[in-house]
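One structure is given here, and the rest of the page talks about it.
Just one protein chain is left out here, and the rest sit where they should.
A and B label the chains in the order they appear, each numbered from 1.
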């Protein structure tokens, strides 16, 4: 269910968002909801014209919207140029999670004597902080999470439950690691002697910049020699795999189930759709977008949108196209022959 | 190895499955196996004509099968209309897992004072039950699993090891959560201010219906505002990612590595093959089947089987087809020109 929370007055919210309030500043709301679902004690937002139809009938106590839509609003309103950004900033005020943090070390946690913890740190039950780890101020380590030897977590970083940070990993400030993710597992490196495999010890680390988020059950492997590097403000969804020595530029966003092979470099402000795969040792320049489930096997040097694959269709029709796909080269040659014959 | 178990007589089994026994009811078996592998103290089943060839030579102590195949059975037999269903029901009798449950709270578990536990609950070592959580009767929480604040688990629900259920998640009755899965991690939501990302706090929850199963290392994210909703009797395999505000209809089944983007609605009795990807904000009607690794980018309003992609072929041939795929539009135009020229 949507989590109720404390009450905020519209005046406070307008101040916080630097928005123009049209309505009674003393009106208090206790949560956020969509235009359709919001009640009188909730605030809604209009950030997408597709939902304009819901504005007239909304029961919301107030609405965040662009000044252009102010006139059509039946309720109190907060006008600002980027209502979606306003919604984001406001949502953080209603987040019930921080309120639950209990500074201190839970008696059922295990913290090595040589670990260094900043003020206001919260270490939950059954968390493990290994020797030499350094936790900044107000770091939160959730239940069952493990911080490896000699790793560093920056101020205000939060590990949810059952997160694993390996040894020698450097995590920036305000980083959020969702439950079940693993930062610093070994990269996939082996040498073949003609008969079988010999492990290449992965001696590098992982460096996560400030404001990075990593989703549930995602994995970022440590480097073979140098580090795997995730830039500032990079957002990584759930079930993502990032291999050893990959580098991701600042502000890039990776959707769920993305897989990036070893040593590939992704630029800044890139966006990879769900299930995208990048081969190893590639370079993607800044501003590249790749649509869902595309496979990229060559470097990309021009910003823009890239795709591969085929759209879904009825299976009985798809079967015909799939068979013809295997005949494509033959078809092309026959086409050329016909053209020659015509001339 | 296959787990031996207690002995059951054929008479007991016939009664449990409502099957017709042909043979000695006092014969006892201690486990299930295939027609090929079963020994005299095991029971086998014939649910697929492909295995009919193994029936004559089976050493099984008894066989579950359809009456049509009774005559060909060299051993004692239990006849029933749906032998595969019979196998399923019988397999549960031989499952060694429930027998190991130890009602009570392990001394190495951490249970908040404000949590409410029903009778017969088992909380294993190093499990953590956060404040306000409510566990129904006979709930089993495996070692290292975490139940978040204010979450609810219905009667007879089982969390295996190292499972994470976030705060404010509602789980139905008889739900099974396999090890390493994460229910209620944050959805992937951010607003861009032109320079970088601002987190949208994910204020919704997750609701899992009765009889849902979620596989190992799968993740189901919490909603942004409303809840992510998984219907009754939905079966979800391993390594699956379900994004915020997705809705899955009752009795649908999702195979391994499926990824579903935000706010997409899947109907009832749908089946998604392994690695299928669904874009966000789509609607799939009831009774849709999507074959393995297909990408669906548009809503589907007709029941049926859908596919995308191309079948695997020898790489040297595939390279030619892949090159021609990029020339397809040109080929089609040249084909039209030739047709015009012909007339």
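The criterion applied here is as follows: a residue touches a chain if its C-beta (ideal position, glycine included) is under 8 Å from a C-beta of that chain, and two chains touch if they have at least 3 such contacts.
These numbers were taken from a predicted model, which means no experiment stands behind them.
Enquirer: Among B:77, B:251 or B:265, choose the residue that contacts the chain missing from this document, as touch is defined above.
Expert: Residue touching the chain left out of view: B:251.
Enquirer: Thinking of the whole complex, not just what is shown, which of B:39, B:131, B:196 or B:292 touches the missing chain?
Expert: Spelled out, the listed residue whose C-beta touches the missing chain is B:292.
Enquirer: I need the residue numbers on chain A that touch the omitted chain, in ascending order.
Expert: With respect to the unshown chain, the touching residues of chain A are 108, 110, 126, 128, 130-131, 144, 146, 148-149, 162, 164, 166-168, 170, 180-182, 185-186, 188-193, 195-201, 203-205, 207, 217-219, 221, 223-227, 239-241, 243, 257, 259, 261, 275, 277, 279, 290-291, 293-298, 300, 304-311, 313, 317, 320-321, 323-325, 327-328, 331, 334-335, 338, 341.
Enquirer: Using the touch rule from the top, list residues of chain B that touch the missing partner.
Expert: 1-3, 31-34, 37, 82, 84-85, 87-89, 91-92, 94-97, 100, 106, 108, 124-126, 142-144, 160-162, 176, 178-180, 211, 213, 215-217, 232-233, 235, 237-239, 250-251, 253, 255-257, 274-275, 292-293, 309-316, 318-319, 322, 325-326, 328-329, 331-332, 335, 338-339, 342
Please note the rule applied: only the chains that are shown with their structure count from here on.
Enquirer: With centres defined as the mean C-alpha position, give me the chain A-chain B separation in Å.
Expert: 25
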